[in-house]
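Below is one structure; the comments refer to it alone.
Of the protein chains in this complex, all but one are displayed in their positions.
By written order: A, B and C. Residues from 1 in each chain.
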């Protein structure tokens, strides 16, 4: 069995406040899309070593949530984490450099795509362990609660993490301790090559949060405004000291599990149907239809982002690789 | 906060089929009670080394479930497991010998109370790891399913295990693979000295099973007939290939976490209220009121059991301790 | 003895799995994406087609729970082969492995056996970074009740997988994923290598190199380099780490009077300590120099192209160190 786009619960269509805000969201999603496209090419060309897990198709979730977060709010990401990093304000150049294994990257090039940390922008890291970021975000929420500066945190994870015992342990504690954390599941229907239905019991993943009394909501993850609306409620709840929330965002990854995956486990019709719900197209259409942005303005934005990302690629290619000195640097604090 | 007896959902009062059956259940519960009383004394006297975790008060759960199991059905138990062992047909003498560290015990005296295995009677073991037995019973259910002889298995665990991630992982798989397993939670209100409410989120633990679509039921764990009724439905479901069930049995441990625990975290009034619901008294009353057994017959049964257990104690005291040879025996198969 | 054919390490393990699953209906496989997808390394390809979802079981991402279920299944008549996709994730099954699987035969005085295999892909290479490159074999070898094997060649991989499945104890089977495409002659049909037997991969006089898994190939390459300098190196592959074939190792060291132990795991408190100390204890009076230990670097394994190659010893470095040892320069 595979996932179907009809499964996504369509939230009431939210409206958009201003042209500026609309373009900001569009820009953020387009930046991620363009970035992932470049990463895909660089990976295929062998310029990026190892494996990369791209999030094209899922941009609305990262952007919807992070667009409402303050700079001092924190996120923890997972293996499919470039979008989260950028949406949280990460530096495109340092991100790409890290993915390319350059010493100008966030971790001196020693972590790569799976290990992007960005303290300045509140990113507790991408991680190669399914579910591994969930307690980190929750621990940061514990700190936030102690420090009482109204910070909130968000943990992004896939549907695959819905079956890691760690998620349940952490949700339980977040609930009893009323921690200001958002559990954001990006349900893209697959964990690697396995469909969620084949390994995940229960009629609805929401029940996994509800079991702990956590307010839980299914969200159309292809609609950045729907994600924002749900996230806003959850963030307010957290900031006001009313504890965690659980959002299950129905979405789809356009690419394979990692760049290069042949994707023969996917249904072509279904993949096509999901493309029709593309979050970037959708927002563009809305902006145009509502008169908030012209076709030309959007095209200009697209070009600008393309230029920006290309420049970053060109620069990253000539930044230095790590030196022998970097091998042991920061092994201990 | 502490637990209150009113919390137990009272199931519709089930009736009892025959005097024989009634006395069998009563006998099983009385045996456990008498056994635990002896263990408590032997522990206080230093004849039993280490720590013992007694189940006086909780007999109805073990007996209710196990009285419906076949000899080739299997159980996995936890640290509070003497009752499970006896209810599943375990040998009183070998059990006590193991608890006393004698070489005539189930494990040559090398495991003690926390590690009672009884293959002949389908006991996969007590265990010192909270939650550790749950996957073992579920793995046995996987075997049962493959072998297709209609066996079912039961995992007994406490309310403390409700927060171990392992439980959730295993429940999920039991549900997707429709394994013939009963998840039997003995909710006695405490994990060691900590009240369940202080560490367990959610309005009702049942939701932990329901999240996976597992039929889940709250049971009056002080009423052996109520436990039997719920277990019967669950066992039939499992035998018919319809997958797992989750029973949350509300009960109370009369003693401390381990023998010798001062129990200053308990509310005296509450403890008294629970005593009024004593499962042995309750069944005795029912048998007498319904004319199925006379006061005298019950008194005779009590005496008989006392004699039996005393004899076992006397014998165990003179059985040999393990010899140097036993030290490494069975390290490898 | 069946005739050999030349196949990859990956195919050799697969041959053992096919063979044992055909022979014994109680052998089942459990792991992530091992079914229709054939495994992320194509290491289970074809098994699902032949044995179906009853015996080749795709699991949720729940390592701890799946492995716990495998232990229960092993206690009750199955012979599960449980796969941990990357060796870095054995961290997630340690409780079930140590506190249950390793001790149940002992604690139950033989009433319950736990015949299962944990197989996992380890090793540095392909730029997978700090959480997908570790080899934590130094952990399970420390636990009484477990057996641990780490085959270096396709033939040994086939033979030890068969032995591991037939063993009535929990066996941890470490495969270096950088060996998967290595081709060598492998006996066709049934082939079982006894657990606990080392093998001399190359005879020599001047120094014994005790090397494990992929390091065996590094040691053989180093021996070639050493030969050019007129140093004759003997290469011994323990194949099994637990139990360890101390006799074969010590016999070699008594012959050469010098020993190097090479392993790909973190060097600090890794397996080279135990092996070096054991050899030194048994061959003290024969040793002309301290036993040299070479291991993986003591850092999280870095992703970058320039740094990853610094993690493991290579043949040049090994040959250099061996030369110094033999020439009395250390």
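Operating definition for what follows: a contact is a pair of C-beta atoms (placed from the backbone, for glycine too) under 8 Å apart; a residue touches a chain by one contact, two chains touch by 3 or more.
This one's a predicted model, so the numbers in the text were calculated from it and none came from an experiment.
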What shown chains come into contact with the chain that's not displayed? A, B, C
Kindly state which of the options B:22, B:64 or B:112 is in contact with the chain not pictured. B:112
Per the definition of touch given earlier, which of C:8, C:99, C:232 or C:257 contacts the omitted chain? C:99
Touching the absent chain when the full complex is considered, from A:49, A:107, A:160 or A:279: A:107
Taking the full complex into account, find the residue in B:198, B:236 or B:304 that is in contact with the omitted chain. B:198
With the missing chain put back, one of A:26, A:76 or A:312 would touch it. Which one? A:76
In the full complex, chain A touches the hidden chain through residues 74, 76, 106-108, 110-111, 115, 117-120, 124-125, 127-129, 132, 134-144, 146-147, 165-166, 168-170, 172-173, 176, 329-333
Where does chain C touch the missing chain, residue by residue? 88-89, 91-92, 94-95, 97-99, 102-103, 106-107, 130-131, 134, 136, 138-139, 141-145, 241-242, 265-266, 268-278, 280-281, 284, 289-293, 298-300
Considering the whole complex rather than only what is displayed, give the residues of chain B touching the chain that is not shown. 49-51, 101-103, 108-112, 114-115, 127-131, 160-161, 163-165, 191-194, 198-200, 265, 321-324, 326-328, 331
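The rule is short, and it goes like this: only the chains that are shown with their structure count from here on.
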Find the chain most remote from chain C, comparing centres computed as mean CA coordinates. B
Distance-wise, how many Å sit between the C-alpha centres of chain B and chain C, to the nearest whole number? 42
So what's the Cα centroid distance for chain A and chain B, whole Å? 46
What whole-number Å value describes the gap between the mean CA coordinates of chain A and chain C? 37
Within chain A, the set of residues that touch 2 or more other chains is 163-165, 198-200
Sites on chain C at which at least two other chains make contact: 59-60, 62, 64-65
